[in-house]
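For this view, one protein chain was removed and the others were kept in their places.
Chain IDs A and B follow the sequence of writing; residue 1 opens each chain.
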Amino acid sequence: MTAIRLSLAAALLGATALGAGAQELRIGLNEDPDILDPDQSRTFVGRIVYTALCDKLVDITPELELIPQLATEWSWNDDATQLTMQLREGVTFHDGTPFDAEAVAANIDRSQNLEESRRKSELTSITNVEVLGDHEIRFDLDTPDATLLAQLADRAGMMISPTAAEEAGADFGLEPICSGPFSFVERVAQDRIVLEAFPEYWNAEEIMLAGVTYLPIPDTTVRLANLQSGDLDMIERLAATDLAAAEGDSSITVERATSLGYDGMTFNVGNGDRADNPFGADGKLLRQALSAAIDRAAISQVVFNGVTTPGNQQYSPESPFYAADYPVPGRDVERARELLAEAGYEDGVDLEVQVPNDPVNQQVMQVIQSMAGEAGIRISLQSKEFATMLADQTAGDYTASLVGWSGRVDPDGNIHQFMTTNGGINDSGYSNEEVDRLLNEARQTNETEERKALYAEARGILNEDLPIVYLWHDTWLWALSDRVQGFVPYPDGMIRLEGVSLAEN
Amino acid sequence: MLSFILRRLLIAIPTIILISIFVFSLQKFLPGDPVLAMAGEERDPETIAFLREKYNLNDPIPVQYLSWVGNALTGDLGISLRTNQPVLELIGQKLPVTIQLATMSMIFALLIGIPAGILSAIRKGTITDYVANIVALSGLSIPNFWLGIMLILLVSVKWQLLPASGYVPFDQDPLRSIQVMIMPAFVLGTALAATLMRHTRSAMLTVLTSDYVRTARAKGLTERRVILHHAFRNALTPIVTLSALLFGELIAGAVLTEQIFTVPGFGKLVVDAVFNRDYAVVQGIVLVTAVGFIVMNLLADIAYVLLNPRLRS
Partner (left out) sequence: MPQAADPMTVDAESLNDPVLDRKPENRVWKKFRAHRSAMFGGTLVAFFVAAAILAPVLPIPDPTATDWAAVRQAPSSVHPLGTDEIGRDVLSRLVWGARASLLAGVVSVLIAVAIGVPLGIAAGYFRGWIDAVISRCTEALLAAPFLILAIALAAFLGPSLTNAMIAIGISATPLFVRLTRGQVLSVAAEDYVESARAIGLPTHKVLLRYILPNTLPPILVQATLTIATAIIAEASLSFLGLGQQPPAPSWGSMLNTAKNFLNQAPWMALWPGIAIFLVVLGFNLLGDGLRDALDPREQ
């Protein structure tokens, strides 16, 4: 305890020594991150902290283009089975270990082979890593993998100090050492994560802050109140319902970006015995009826103050991969009734939907319940804690589930593992040979236009079958004190601190 | 005295064993797989199988329990499944926070509850007594999480007088630390103040009708002296005993208050751990709380004996 205090005091002293004007930024997070090890981590909120702590091989622009970070350039061989990367020179990890090709090889090896690693499935295509020089490396793939670069732009591409990783093993997350603009100072679970600027950062001139402290504050009203009182400089995931209050405050600015994820209802169409229900294996017509009965725009208006984007596909209508041939449908209760009749349920039908026991999701489901009721679909809600809901969903012990996905940079990450036969998270139990073929092919080509066409074709089948009824895409809302300058919103919901500064009081 | 303490400690052992078995078996039946919760959005089957093995979740439950007890006896309460931090370290981080909160609530409750109780007792049957009683009962009846929400709404959001949440360690910035904790301490202390007031009142009433107070009055002592030196001193025994007992309950009562004000203490730790299925943390906390509860009970007993000369022998 005392040791932590001392190091904190030292850190604070060091910070002030950095020079006048450099301030500490305090950011309110929506929840407490899990373990701070990029290879073991699994929460969205953890990635926000990594953005300041750990550099990746590749980064993205707000428009989702891939740009260099620790890799300065890269190229593919002709059949797209070898990816060669040039690495940035003069980079060191926070413990002084130099960053080079050997370090990258060690990182990929750890992501693939550390038993606790959650990154294995993201790097399955890499079969061999060749160190070609101090700062040149080649990844050999078994099949072309269009998703690989996007994976390397996320946790699988985060570089941690091989020395520290070797030493700490699976406990690396207790004191993470990377090469990002800020280094780890201390963490008090559920209270704060403190980082300080790393003086030897390769891009140090872009870093205007002396340090950053993340404070998990789950209650949205409290988070906003702390921003208004000046106890925080910035908060992420401002609640849509608090938007008006935040915008009404002249000392606060709000930034927004449409998320890469989606929210919708997943149906059990082939995951165990419970797929045997009216909306299950042979329930295509009823699923279509439900989709027609829902007013997606009204959900966005009523629950989210119009902040979210109504949707009907795995990416939002703003995405370049959105299949424009299948626009977001309006509400059509007549059509829903017809479909019900066609399926043989003129007198209505019952549907049980499981929903996480948090107020926002429950509000959405109650709105849907009321809409579906008008079309003759009597929905009963089954509230569960999120942990229980997920377990039941995986086990196939459900008929329908209101559940979302945080989204990935590459379009494959939002669809392949959900809709291919035996896909990693195919809780729906959906299986269609044609869809499998299309999605596998889309994964193996780097040609954007070709991929778009393949996804659109798959979408045609999926929008008919509707194993997932997509409903909306969240909008990330950040609220910032007007002292914070230079913040750029990204659709991945991350907070990049390059160029961000904090004016003095 | 020593043998008395030893005997009490021996009786406590089966209680602690029972509570640990109870909590252990309860959470083994909790729906929602902890490993699944840890495996993340992707839920890779290979990872799941490995984690199950790593945390011995495939062993029969009695075997799991015994290995946990074995480790607990050597001071190892396991690690948090969520953050990999040792449970003991987590508890060490959180306990001071909750103790500060409980202490502040206690001070608040003593400052309000005892004077109000004395006043109410010496003015028995008057309007003062009546009002004090109604206020105390109201304090007991108000749901403290609601009181917390209302205070945040008024004091923090509307008037912006006090921060809505947070925690500053006392040794880092005492003033700020107290300022941040005023609201949660007030909320947590409300019911306590009411309880203390009611007990002080009834203890005072008993004492005020006793012979020695009558004697003191007959001797012509001032009423002030009678009340403070004779009556209150004798009424103190049950109040001190009660305070010790309540302090233990305060720590537990902090659960919702900490949740509302985002105070990173014990209560928040346990609720989040239940929701995240972070078993090792839940087990560790319940164990520590139960031990703490038993210790507070013991202290209350000792205080009782010490304050009651007749029982000292």
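As a working rule, a residue touches a chain if its C-beta (ideal position, glycine included) is under 8 Å from a C-beta of that chain, and two chains touch if they have at least 3 such contacts.
The structure displayed is predicted, hence computed values, not measured ones.
Across the whole complex, the hidden chain's contacts among the shown chains comprise A, B. Summary of contacts with the chain left out: across A:H135, A:R296 or A:K384, the touching residue is A:K384. Only one residue in the set B:I107, B:I134 or B:L228 touches the chain that does not appear here, and it is B:I134.
From the options B:V35, B:L81, B:A235 or B:V270, the residue with contact to the unseen chain in the full assembly is B:V270. The omitted chain makes contact with just one of the residues B:L153, B:I182 or B:L236: B:L153.
By the touch definition given at the top, chain A reaches the unshown chain through residues 219-221, 224, 239, 241-242, 244-245, 298, 301-303, 357-360, 362-363, 365-367, 369-370, 381-385, 388. Residues touching the missing chain, restricted to chain B, are 14-16, 18-19, 22-23, 26-27, 29-31, 133-134, 137-138, 140-143, 145-147, 149-150, 152-153, 157, 194-195, 198-199, 238, 241-242, 245, 249, 251-253, 255-256, 259, 270-271, 274-275, 282, 285-286, 289-290, 293-294, 297, 300-301, 304 (touch as defined at the top).
By our rule, only the chains that are shown with their structure count from here on.
Rounded to whole angstrom, the centroid-to-centroid distance between chain A and chain B, based on C-alpha atoms, equals 39 Å. Remark: chain A residues 1, 5, 32, 34-37, 40-43, 115-118, 120-122, 170-171, 173-174, 188-191, 215-219, 221-222, 225-226, 228-229, 231, 385-392, 394, 405-406, 417, 424-425 touch chain B in the complex.
Put simply, chain B touches chain A in their complex at residues 31-34, 36-47, 50-51, 54, 80, 82-85, 90, 92-94, 152, 156-157, 160, 163-167, 169, 171-172, 260-262, 264, 268-269, 272, 275-277.
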